[in-house]
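Notes for the one structure printed next.
Rather than the whole complex, this shows some of its chains in their spots.
A and B are the chain letters, set down in written order, and residue numbers restart from 1 in every chain.
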Amino acid sequence: MRNFTVLAGTASHRLAHAVAARLGEPPGASAVERFPDGEVTVRLEESVRDREVFVIQATSPPVNDHLIELLAFADACRRAAASRITAVIPYFGYARADRRKGMREPVMASLAAGLLESAGVRHVVTVDVHTPQIEGFFHVPVDDLTAIPSLAAALAGRIAAEAVVVSPDLGAVDRATRFAARFELPVAVLHKRRRSGTEVEVVQVIGDVAGRPCVIVDDMISTGGTIAEAARALVDAGARPELTVVATHGVLTGPARERLAAAGLRDLVLTDTVPMEREAWPWVRIVSVAPLLAAAIQRLVAGGSLRDLF
Amino acid sequence: MRNFTVLAGTASHRLAHAVAARLGEPPGASAVERFPDGEVTVRLEESVRDREVFVIQATSPPVNDHLIELLAFADACRRAAASRITAVIPYFGYARADRRKGMREPVMASLAAGLLESAGVRHVVTVDVHTPQIEGFFHVPVDDLTAIPSLAAALAGRIAAEAVVVSPDLGAVDRATRFAARFELPVAVLHKRRRSGTEVEVVQVIGDVAGRPCVIVDDMISTGGTIAEAARALVDAGARPELTVVATHGVLTGPARERLAAAGLRDLVLTDTVPMEREAWPWVRIVSVAPLLAAAIQRLVAGGSLRDLF
């Protein structure tokens, strides 16, 4: 196993310490300084020369601050002659901006990939990244780990045998299917369509949910709008009002709190890829990805396979 | 309007001539030489110095020969001091290889993007490319044109008012929806699912098709397997046995002929992005993308907007 150092970005401070604890040594000493005018810098308080460095930093909100800080870490490590810089990005912001849809827009996820490579990042680790094509935006290796098994384990014994796993849209079917396989449950899919001749979109339920408790599985919850709509559509389709929601990333901005409260969830299970104030969400189950990330880093420094973490 | 030259690759010889004819001048004189050992080279028989060059070349089968030839054209133009090299790739091979799915695989579409840029390509034009994320694989501009309006126009008067447009899988819903909007028709979606507890996949029909004629819209037809399966599933779901199939790219390899014949199609409408032997498929309607490509090139050299061609 080669020499390595785990560095904790401010977006993932607690998570990085949990990862480091599992790896048996504290994160490398470093300080992030923010000047009165908002400029940020990073200072490594110990040598990383010829060490493999893992910078753990989610690009969660405030996404731009966290992204620039991550780039600053990379530049500092590069100039301090780290042998390899791996960006461990538990939540990859801008992942949904993966194409232009015929507009004159940036492709922010591709841009972010270019910025990371330009700053010296030579390996990327993500968790349940929104768009699988993101690895094609990079020329360096990308290892996308999955928290699905951990999320499933956290619900062991709490999912009824007659439950149905629900993908809230067409893009999330793969993930829901992998989750469902662990409980040997069927999958239903929600699909938002515009009825011909109208402006109103309706959420169509594909699959049989009548009389069944539902488990919605998604990669992330942001404003809670998708969940609220899905809950309504499932109830309309006759589902049991006993909703479990499972997602890797709890971004939870804006009206998320009221919407999720209103949706009457039985269980909400998230991971800690995005830091949250625990007191504000006492009823949420949080599954830590620290074991997952620690296992990945352990194998990365030992040159082992990550296959079973995907 | 700047000086420009259209060059015809061997995969798009007829199409490039049709485009050039619309633009009012013949393709630039060039020769593709293939040596006895299979090595290929390109010779430009007229100067392209400081001219904007449009190399029209589908990367249709034999895909590797066509791709290397396209790269050879780019290198020849670069060394001959063309001012800008635009690769017009009516059919973009390897587009489906856009992610690794947890395997130790290449991302061939991202690799191809890198090769094109490395050979000097500075602009890319595609038609109904399989994966919208492909533009993020490039750092140079990508203009993805659409043949959907032309395909729809070719069917004007042949689509029943009670018809339903069918997307053969979850990934093609956008395209089907855009097609349906032109006829103000509803959309149904096919979704291949594994029943819980079995190994057999079933194609589930999402949306109402009973008693209706169906119009399957897809980006490409390769072996015809998807169409055959879809036809079966639609009939099982009560659709009228009056199937129209619309696709931009007719790759049509292997068992495509028998499968499409067996599916009992009423209409099959394709474009000429992939060259086909006309005699072998007399019953297929072919819509040429030459007007579309000519319009795009005209605006590219005049600096005009392509927005309405997307």
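We take it that contacts are C-beta pairs under 8 Å (C-beta built on N, C-alpha and C of every residue); 3 or more make two chains touch, one makes a residue touch a chain.
Remember, it's a predicted structure, so these values are computed and weren't measured experimentally.
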With 2 copies placed, total copies in this complex: 6
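Convention: only the chains that are shown with their structure count from here on.
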Contact footprint of chain A on chain B as seen in their complex: 98-102, 107, 109-110, 114, 131-133, 135-137, 139, 144, 170-171, 173, 177, 180, 184-187, 189, 191, 193-197, 204, 206-207, 307, 310
